[in-house]
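Removed from the display is one protein chain of the complex; every other protein chain stays in position.
Which chain is which? They are A, B and C, in the order written, and residues in each are numbered from 1.
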């Protein structure tokens, strides 16, 4: 109930960073969907740390399906995917467990769970738990793609380095390009600048964040429920469950504050028999429901709180203020890896809303 | 299920703008809470249109409790509050029902409900439906206040006119001040400037938006659930259900993109035996769970889409592009009225999370 | 959440026997269903006390739809139906509120709600609360009937007086007959005997119960979910929410204990291209899922606990044992009135399962 979400595509995430296994159980898939496991693995690969700017934790991200799957198709009963945690015994946490890392969940989890939480590596609050979310998201993306609904995200900016903007004319090609890149930017020049910046930040033992911009093309009209299950409500609930996300906006978002209504209303018009809007300031959503234009979302990813500098904090055992430094290897940025997690939760949310609108059997129907 | 929310404080909102009644049924209140109906009425009063910048729709906002309430206390069974819609027969909609107002839910609702929706005045998507939310929120705010948890919001800015900032030293007084003002700003000078600006916008037949900033003082540590039921996930789901909200951020929000981790980590320290953070960039939330510092939220309210200018749109009966103007009286801004709705959903979300943490009987226990 | 049920056809029941109004809000109906209000009234009429064996509480059972309904069709948003309680001020409860009526919910509700419950007339636990259930059930029955699914119940027996059995050959006619009778028995002779018996019981100031047998004809194959949402699980949860029901069985039920497997297995065979079973000991359900044969349910209705004899009990104010007699008029049996409530919850449960299997839009599709 607490680590679960979804009305039709219902999933429960379980596990801890240094437990034996983590996983997800999905209840709500119809029988008869042929899963594209190569695609699932490719999506999981986008979440893995790689290259100069990432740590080298050797984790097995091989999905292991143990239920709800038979003869390469879903059976209609709960589909459970497990992931082993390989290096769970590699470290001694006795020294560090009482020092609360600033801006991590160490202190709040300790208070919430009264000291019984698995504190190793962030436990249930670790970014490791996004692995099963990506596996579930791969299934959701596969189903949506079979209906012509495409999701793509780029790093809009890291600090003051901005990528090229999405372009309505070439949107599907841009989405396709991004979905095949590990570092999701549209401009190669931007990529080089961002990499240089991140290496600089890494060399300082520091970290940085940025903004992920997500577009959804091919949305049918009329998806989203009133009130608490609008597209915005549904997606924001999922997006804020991704560690490090601290702000979410749709369409112009906070920029709406700087304009008058007459400048921003998206006028409808008929193009042949299909309805479009001349502008798309509302990000494809009116009254919480899709209007058929691309959905536009921006999510801010804060700098990772793990840095290689001395920080002040507290030791909850000795009840003393301390100054300490986090050991181990850490990433100066996780925004590029957060991309596929964001794509995944957007897919999961939209699939759930589509199934609420069309019925869950729609998931397996031919387009 | 669709117009419902909450795990412990569960509520269903029902009704349409021009139906006979609207209301809310709350399931999850323990028996024995003495409701402060005067406070509920005062909260509802903050939502009403008033003064020069608002329309004069004469609506009865008198809450009518028909169940779950006996001898001035909750009974523990579903509490249902009704509101009559007074002027439901005052207008002929036959001319306007086929013209889709830009940036309203007219078109999307028509597609979703296949023409069967109650199109009069926005139906279930009308701002009128925030009335029962405020009534439910008044109960949530009353309960939270009895525990020392205070919620207050101001209009941070309308266009480029900014109010004074919240001040940690005088936060409780500021919250108290705001909760007693119809137009929620800290500075009287700002209020005058905003009013002048809004009257100017109104005279142009236009509309404007802005940003509401909300602070929650007195939060206990350890509230919020992992993953999809974090404070951010829970509150954003509720906040995006408020019409016109298009962006939500916690703590620094999108400003996180412009800084490095070392600049923003909130260091813990002991002040006596209590734990605090030196800064509060994360808005009182670590890993989705409260850390005891004030919760900080910003929500952008877009300009109301109803304006008094000619607009392009479509007529879904004739299937033609049209140019038209919305009749009747409308507000140039609803941001000041949105304030109490935002306070209400924040209270509802936090009360739900508190009850998940402490049990629902906590709601009626003495502080 | 507590007084709510249903995954697709989700309903919340609210109100108390002597509160101002009671009602139901249904969330999950698709837009565009034309409701048959005459049928709803006819169903409500079957629940009313009538004739020599019933009390004459003059209650308005007129359903008052206040939301989710427009131009004689459902709108797709929550449908709320209210019923006024007419004679809520007719009685002084100060004398009786502290004497706990045996086998009623007086004592348990008082303990649960710590004295804050509305104790007048049973409050939220009153049989009066079955009124909105019947209204919701009328909608469910209407929808199921449009798909060829027919539900009918008779009083199988009162004490040792047994009605004729259902007959597979004439099942649809029998169901039709029962649905048009206030006193639901197949045999006129049985009806006379039961009436005589009940009048005799009434003259003794006593009460009696019996067994309602329900058949569902026209069930499609494959309805029901595994585990906790099987047909049996779903219907029994609903049936046991009907006051006075203390036992539920499917197919042979408890009679299964007296036979061997070889005597009871229901063999499949092809009749043309359709699959049938030679016998139907399992009541149309295998593994919790419908097999296409008629569903068979038996529910025992206990004698109403309100009797006109002196009884021992306790006074919770004086903390003394007392001997007392219940005043007012009461029914010697409610089994004939319970029939339509049973039909209603069976319809609600089966409709919910059908919508889980086929999608909620199926509810409004043509057969």
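Rule of thumb we're sticking to: a contact is a pair of C-beta atoms (placed from the backbone, for glycine too) under 8 Å apart; a residue touches a chain by one contact, two chains touch by 3 or more.
As the structure is a prediction and not an experimental result, all values here were calculated from the model.
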Query raised in the report: Looking at the whole complex, which of A:124, A:281, A:296 or A:330 touches the chain that is not displayed?
Result: A:124
Query raised in the report: Looking at C:39, C:107 or C:362, which residue reaches the missing chain?
Result: C:107
Query raised in the report: Out of A:50, A:73, A:181 or A:276, which is the one that touches the chain we can't see?
Result: A:73
**Report entry** chain C, residues in touch with the chain not shown (by the definition above)
**Finding:** 1-5, 7, 13, 100, 102-109, 111-112, 122, 124-125, 129, 157-160, 201, 204-211, 221-230, 232-234, 236-241, 243, 245-254, 256-262, 264-270, 273, 275, 277-278, 281-283, 285-291, 298, 300-307, 309, 311-314, 319-321, 356-357
Report summary line: Note that chain B touches the absent chain at residues 77, 226, 358-362
**Report entry** Residue numbers in chain A that touch the chain omitted from display
**Finding:** 1-4, 6-8, 10, 12-16, 19-23, 25, 27-28, 31-32, 66-71, 73-80, 82, 112-118, 123-124
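Here is the rule we use: only the chains that are shown with their structure count from here on.
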Query - Pair of chains joined by the greatest number of C-beta pairs in contact - result: A-B
Report summary line: Taking each chain's centre as the mean of its CA atoms, the one lying farthest from the centre of chain B is chain C
Report summary line: Note: chain C sits from chain A at a C-alpha centroid distance in Å of 46
Query raised in the report: Using the average of all C-alpha atoms in each chain as its centre, how far is it in Å between chain B and chain C?
Result: 40
Query - Inter-centroid spacing, chain B versus chain A (mean Cα positions, whole Å) - result: 26
**Report entry** Touching two or more other chains - residues of chain B
**Finding:** 1-4, 7, 13, 112, 124
